[in-house]
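To start, I am sharing the structure in question, which I have written as structure tokens.
Rest of the complex left out; these chains stay put.
Should a chain be cited, it is by its letter among A and B, assigned in written order, with residues numbered from 1 in that chain.
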Amino acid sequence: MTVRVGVIGAGWIGKEHIRRLTDTVTGARVTAVTDIDAARAAEAAAPVGARVLPDGAALIAADDVDAVLVTSWGPTHAEHVLNATAAGKPVFCEKPLATTAEDCLRIVEAETALGRRLVQVGFMRRYDTGYRKMKQVIDSGRIGEPLIVHCAHRNPTVPESYTSSMAALDTAVHEVDVLRWLLDDEIVSTQVVTPRATSKRFAHLKDPQIMLFETARGVRIDLEVFVNCQYGYDIQCEAVGEEGLVRLPDPASVGLRSAGQHSTEVLTDWVARFADAFDTEFREWIAGVAAGSEPTGPSAWDGYAATVITSATVEALESGRVVATDLKPRPALYGGAA
Amino acid sequence: MTVRVGVIGAGWIGKEHIRRLTDTVTGARVTAVTDIDAARAAEAAAPVGARVLPDGAALIAADDVDAVLVTSWGPTHAEHVLNATAAGKPVFCEKPLATTAEDCLRIVEAETALGRRLVQVGFMRRYDTGYRKMKQVIDSGRIGEPLIVHCAHRNPTVPESYTSSMAALDTAVHEVDVLRWLLDDEIVSTQVVTPRATSKRFAHLKDPQIMLFETARGVRIDLEVFVNCQYGYDIQCEAVGEEGLVRLPDPASVGLRSAGQHSTEVLTDWVARFADAFDTEFREWIAGVAAGSEPTGPSAWDGYAATVITSATVEALESGRVVATDLKPRPALYGGAA
């Protein structure tokens, strides 16, 4: 059975996922596309033989749409996800699930009322081979109980439109999700320390930032977010446990010896870094939809937690204080006691 | 357009490729399967909804077969490839193209007579990311003219049925192909040096072996083939040029520190090592067939060269002498002057 996917939002990431669902992932076909810019929708739909629909509601309602992919502008996510849920259709929503905690909670409540999960949020790192191996090692007990995680998220440069709060909301959000999953633990407080800012940035931006998270079990996480590091796109993660440590691998690269140097390449492009993770993410999502099973990836609850934690981190940055995340009790649907 | 593939030979590798064409590669569908063991064919065909045909000739002739995949027993390859070529259908043949130089040449002559390429041989290493980056570096001139290549091909263990000549015919054949391609050069002579044999082998087997190749341009290659190395499946390749060297990366693996050791994993399974390469190999082959273009992968000529060179290496092993490969002139269809 081929899963027929409708795509809401035909910007860069929407087009990238349409290509992925068409060329890389088996068992799926994009049948409908919508966008607030109809021409853009048409341009994305044509090469894959999809039809263009006027808006998200029409697309979600369409008979030839088995599952919905939301890649529109962030503030519109909640509405589309709620509509898809109401229609009983599986929906994959690029991060963020919603831009406010309240909207995230509305989705969580809708799913809870329904009694089964329909929503998956697009945190692709859980599908990266390196992170998966890290999780295997941690879960195996080989490093003992985790105590500390050291992370870095570095990007060569960002455009002027990138603001200081985006360091948490858009950049650190990936670590927030993957660390909650890696540790199977919740982040309960957040703090931001601001080093001297790099001179290689737009003047309004606080860059780099060091974020400090504490989990419910007392694990401490330090995360360097440095979005104008110049030298490359570089993701580092090291978990220190009671008996050892495990470290995320760098991407494999040929080794070169020349001119007095032994060198390997550092990627400069995040798309290349996580291309395989994106493929696996969609492959597993489509397989689940085809099987009629609930999604196993990041849930609406994970989307809610990510929004709450990153928003609290923005507050921590602005106030200079330690901020508690004060998440609601986790409903049983998501493995919680509530 | 979906490419309809008929598969001749439903053993382990045949089933693996059927799974790959079904689950991993878009744009293809396996429609027909045959095997000398009809029950085995049926077992492979059922899950993908393919029909079972009585033999290779029937399968090649079938209307619902656009392209043929040959994964049968080596000595039968030539017949199926020749039949497919005669039928004007694209054919992907697992290595070897044929077990004798004469049979390989018959295929080369058939294609040459036809005036276009239909045959691709299953040397998957050309599709491995690491080897592709090595080739980019070499072709870019960053290490200068290549002079020496050091290689190792190590396997944890082999069964009793593995013979000394298989070190060249089945194992080193992968390096023979990938080195000819990496260097864009031909292997003109071969020699085998036999170190003290490991005690961890069946008594009849010469293991390890060191093969020494010389290319037309004078590059010297040393290749350690060690198929009972115990510790893992380990592929090493380092090209030394006039100004530097480039080295194949090890697969990325999480780093672990525990008990006084920093360690990374060595794979023990060749399937895991080249899984991505197999996927890419078939993705590109299917895309080419769909586009109606000639295959860009290893050609019938490459299959011929591999068979000649590895057969000469067996002769070198048995005689203790340096053996010239004496390849025929390369026809223009394959980029040669003949």
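Here, contacts are C-beta pairs under 8 Å (C-beta built on N, C-alpha and C of every residue); 3 or more make two chains touch, one makes a residue touch a chain.
Being a predicted model, the structure only gives us computed values, none of them experimental.
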2 chains shown - copies of the sequence in the complete complex: 4
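Everything below uses one rule, namely that only the chains that are shown with their structure count from here on.
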Footprint of chain A on chain B - complex, ascending: 22-27, 129-130, 133-134, 137, 142-143, 243-259, 264, 276
